[in-house]
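Complex shown without one protein chain; remaining protein chains in place.
Up next, chain A:
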Amino acid sequence: MKKLESSLKNMALALTGFSVVAGALLGWVNSVTAEPIAQANAKTLSDAIAVVVPGFDNNPAEAADTVEVNGAQYIIYKATKGGQPVGAAVQSASNGFGGPLTVLVGFDNDGNIIDYSLLSHSETPGLGSKAAEWFKKGAKGDITGKNPGQEPLTVSKDGGKIDAITASTITSRAFLLAVNNAYAAYKNQHVDSASGASQQAKPAEKCDTDTTNVEPVKE
């Protein structure tokens, strides 16, 4: 068979044909994998809730409340034991360095952070992706036991007390913003739904400290 020449008709037909076949194949794969992906996501969520708010006897995933604050939506999974509230897991999101960063934060009745779980992110593996462990109990940026209501969590570069992930300041800011917003939704306080990159007090150019991985703030 002779190779097709590059006429407009041939190019249009070939590209349309290949795209239709590829699209149909992707549609079929999507329908086949939709259920297992939903199950995997549900399992990830229930496992995460069990980690961030231990010691409940209800099913928090079924007792979910959606709270809207300043146009942003937060899902609160209330945990109870013997009918008494023992805390809640709050799902919150903010814009990280690589895209949306979704975090599940566990609070006790007083608003202290019990633990957290990073549900999804698009951060750089080996750098921003360290957020999954960096802020855990005993780690460098440990946030457990802290109460964002008493003092919002911010990185030390912005005058706060939390060590940012090495070379991933934007991710750290975004993560802490999501945690602060989760607390605000939990206590239904004011929420700033900006991206993590806008949490600086002054532009990066004017900072005399290390500004690795920091976007300048547009003034």
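Convention: a residue touches a chain if its C-beta (ideal position, glycine included) is under 8 Å from a C-beta of that chain, and two chains touch if they have at least 3 such contacts; residues count from 1.
Please note the rule applied: contacts and distances are computed from a predicted model.
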Among "ABC-type polar-amino-acid transporter", "Electron transfer flavoprotein subunit alpha/FixB family protein", "Na(+)-translocating NADH-quinone reductase subunit D" or "Thiazole synthase", the UniProt name of the subunit that does not appear here: "Na(+)-translocating NADH-quinone reductase subunit D"
In chain A, positions touching the absent partner: 1-7, 10-11, 14-15, 18-19, 22, 25-26, 29-30, 33, 36-37, 40, 43-44, 98, 120-127, 129
